[in-house]
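Everything below concerns the one structure shown next.
Omission of a single protein chain aside, the complex is shown with its protein chains in their original locations.
Take a look at subunit A:
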C-alpha cells in the first residue's frame, strides 16, 4: 500500500455534532454529550469533513460553509466539449445535453469525432482550425479514438458533418430514418384532410412499430380528443370520482406530463368514464414479451455483450427507439451519448443568504466576482513527520510503528492581517477500538499577522531564517539565531509548552503520538486494565477497512481582534471607536497521520 501523505480535514459546523455518535460500537453509557469528542470514524463524519480548499466562509455569519450546506444557483450552462454557452431558455425545449455535434463513446465514454467515411483518415475534423480543409465528401460517422468504436457498429451514418445531434435523432440503429414529431404531425394533418375522420388512414405501422415518442404523441392526441368529446355538463360531482379512466384524473395526469399546457379549468366538473386507446394510431402498444432474440443474443455474446451498469446509466433515453418492455440491452445496440451540459454556479450562505461565491458568467472567464474561501480566514494546518534524532530528512517510514512514539510537526499559517491566538484540544487517546495516545506539546500559541504585500519582497530572504523560539513573544528576525539553528542541526528537541518554530505568519508545534497496537488479542487485556468491567463486550472482530489509519480529532479555537466595526449584529455598541472587537471561531478538524503497521 502506498504510504499515506498526512492530511488535515476540517469539519463544517453544519453537521450537528450531537448526531455524530457512532451507533454501532459505542456503548450507550457515554451518551453524555458535552465533552464528547468528535469521532472521525463515525459513518457520518465522511460527509462533514473537507480539505480546507473545499470550504467557503460567510463574512456575515463568521462561519465556515461547506459544499453540503451552501445553496447553489446556476449562472451559466455550457457544453464541456464545444464550450458553447446554452441559454437557459433552450434547456426547457431541448434538454440538458449538447445539441450540436458533441458525443461521447457509449462503450468507453471517450470523446467521439466526426470522420468522413470516404477519405478515411481525418479523425480531427472538429479540431481542425479551418473547416475549409475538411473534405466535403460524406457520409460521416462518429468514431472513438480511444477504443475504436464507431457509429457504423450500430449502422449509423450521417450526411453532413455538422448538427449531428439533429441527424442522430432521426436515425434508428441500422440507419433507418424515422419521422420527426413535426413531420408526423404534418402527415397526420394530411391524412385527416384527405381521408374521412376515424378511418385508420396512413397508419404509421403495425403495433410493434411505435417508438416511445410516437406512442406518447398518439396517446396525447387520443386523450385530448377524448377530453374534448366528453360531456362538459354535470357540475359539482367531481369529488366522488377517483377512477383512472375519468376525464378528471386524466386531465390532471396529462397536465403533469405535458407541463400544464393542457390544464383546463372547465375540465373540473367532468364526470363519467372514457374508453381507452384501441389501436396504434391512438397510442395502443402491445408489449412484445417474446424474448427469444434476447436469449439467443445472450447465448452468442455471453455476459460480455451485456451492458455494465455504468454504460446503462450513461445511455440517454432514446425516444426514437422501440419500447424495451423490461428487456435488457446489449452493448451492440448502444448509441452515442450527447454530452451533458455543465454549469457555473454561485453559492449562498444557507443562513443569511448572502452570496459567498459568484463566478463571472462568461464561460471563457475563470474569474470570480465574489470568492470568500475559508483559506483566507482560518489558518491552514499542514502536517509532516518530524524525524528527531538523526536530523536527516530521510524518507518518512511507510507506516507508524505500534507502541513507538512518533512526532509530527503541525504548521499553522495565518492568512489574516491580525494576530491570532490558537487553542488546540485533542482527546488523550483516539476514539475507536485501537486507542493511540496523543499529546499536543504546545496547545496554546499566537501567530503573527499576515503582514502587508510590501513584505513579500523580503519574504524570500526571510523564508529560511527560521529561529527556534522558546517563548511566545513577538517575532524578530536575526540571522545569528538562524545560524545557531543551522549549527544545532539535529539537537533541536521538542519541549512541552514550547513552540517548535515560528515565522512571519506561521508557527510550528509538535504533536506526539504513541500508535496503538493493532493486535486483536491485546484488546481484552487492555479493557481489563482499564477496569471498567467492559472486557466481556470487547469487540475482537477482524480489522476493518481503514481501522489502521491513525486519525486525531482536534478542536481548534482561534481568537483575534478587529477594529471596532460596530456594524455587527448583536455586537455591543462600543463606547470607544478605537476599541478592538473580539472575534472567535472554533471547529473540529481531523489530522490524518498515517497507517499503523501490523507488527
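Assume contacts are C-beta pairs under 8 Å (C-beta built on N, C-alpha and C of every residue); 3 or more make two chains touch, one makes a residue touch a chain; residues count from 1.
Heads up, the rule we're going with is that contacts and distances are computed from a predicted model.
Choosing from "Dynactin subunit 5", "Vacuolar fusion protein MON1 homolog", "E2 ubiquitin-conjugating enzyme" or "UBC core domain-containing protein", the protein name stored in UniProt for the chain missing from the display reads "Dynactin subunit 5". Contact with the undisplayed chain is limited, among A:11, A:63, A:81 or A:450, to A:81. When you scan A:371, A:528, A:544 or A:582 for touch with the missing chain, the hit is A:371.
Among A:109, A:274 or A:538, only A:109 touches the chain left out of the display.
Although one chain is not drawn, its touching partners on subunit A can still be listed: residues 52-56, 67, 78, 80-83, 108-111, 113, 121-124, 126-128, 130, 133, 144-147, 342, 347, 357, 366, 368, 371, 373-375, 460-461, 463-465, 479, 482-483.
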